[in-house]
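These notes are about the structure you will find just below.
Note that this is a trimmed complex: some chains were dropped, and none of the rest were shifted.
Chains here go by letter, A and B, matching the order in which they are written, and residues are numbered from 1 within each.
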């Protein structure tokens, strides 16, 4: 076994994010993993035979990641997305005129309730934002046909009827990037869909998601996954990968731990035993909040792609 | 503000679990929280006007919790369950003749793949177990009618066709305890359902779950929730509780952290701002692996209920 000597990270005034990521390769632990993951993501994108699938869990938009996710779609970094319903809901909440606010995890929750603000750790949403979201969604639902849509089709239709250049659901519609959300019913979007279905038939066929997703898997040559958080998205993507003898590439960013056996915190390494991660595949586990890693990585990748393209 | 002096925990030979839980009230941090949570769960059960709802996430059966969950159903501790598809799948995997095995998180995942064993942290499942599960599920699915079942109805029907006194899905069927799994399609059960539906129409209407769950909420006087892990189950239950001006009681056991904004690691306190936890409600957050806390708590509660009943 041969090992490379560590040079240690260097920082200086005016350095670019890409300079920093390159220097972070000379460090250890998390900073080196983020540096290497940026290189791996670059490799996945440049591999013309690799379909990059993005898993989105957690509260990414209350975390500020909306534009970055949309950029990943617009710049062809990802070709398919699997997400919890929350991310769709928060994206469309912003589209509806609602908003997220900077707060603190130390605020008095009773007082927040009094002034009609809901807390997601250090981020706040006004009750009023929820009302704007609900009003907008009900209008969009009226345009839906009564047919058995997969969650993928359903979200595609939502994207059709949303005219917001900042929305990532809209960007995915325009770019024809499929968004799957098998667990969407457990979200504000799901509740609104249910309320609507009390008056007008609406059936979302979550089993149909498997048909559509497996087609994507079968048509792919190699598959690379990027898991932002774990949950249903990670499991769904990992599950599909079994049809393909495992992922060729995987980057996982989570704060969840593995010791209680949950899939979210499981090391990607474990997936090798399931055939969900290819034996010759390349993968990196990063133990961190997505909001800190994603801006770094995507900023770096955009810089590198930009240099390549002139 | 008046505070009670800490006496410190005492242990001695031959003490019962309930003795230990009582002594743990005299400690601090997690041991005191577990002691108080046991008392709170007892209070929830003895409150005749409280509907106790159990949220199940994570890999609880690979963690050894199958019999305890079934006992909670059989002994009327819980009146409703919301779960990820994984727990249903692992329960029925055991019913089908498959099994979980004691392993280690340090095993070589490549070797495990060679000998056809999948790893869930320190627990293993044989590929053969999956085949037994798949065979059994396909047979049961043949008995299903082609109608729009909610996931609750679907799981109830699975319970009808499973003749295994060790299965908690079966126990829930016999006890008429509804089990909801809005995200079931992302599980081995979901995949088998999909495969079946390629030949025979099968529609699971996840929006219908909201109808049935909100009825339970509306009919309830007070609601108490016990979250084992977070994920979709916690969010689904919390969401429903808004129809009821919030939970009256909540016990949360998780190893997830709050700093990335995800719902799984969020303190129950945050839910007060959403109206999902009643202002006058009682709640306890425990930061621990469920597999360590649940046996202690349920053992203690069974002892106390037993003493009350003679």
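Everything that follows uses one rule, which is that a residue touches a chain if its C-beta (ideal position, glycine included) is under 8 Å from a C-beta of that chain, and two chains touch if they have at least 3 such contacts.
Source: prediction; values computed, not measured.
K.L.:
What is the total copy count for the complex if 2 chains are drawn?
P.N.:
4
The rule is short, and it goes like this: only the chains that are shown with their structure count from here on.
K.L.:
State the interface residues of chain A toward chain B in the complex, per the touch definition above.
P.N.:
For chain A paired with chain B, touching residues are 57-59, 62-63, 86, 105, 107, 109-110, 112-113, 117-123, 148, 182-183, 185-187, 190-191, 193-194, 197-198, 202-207, 209-211, 229, 231-232, 235-236, 239, 255-266, 269-275, 279, 289-291.
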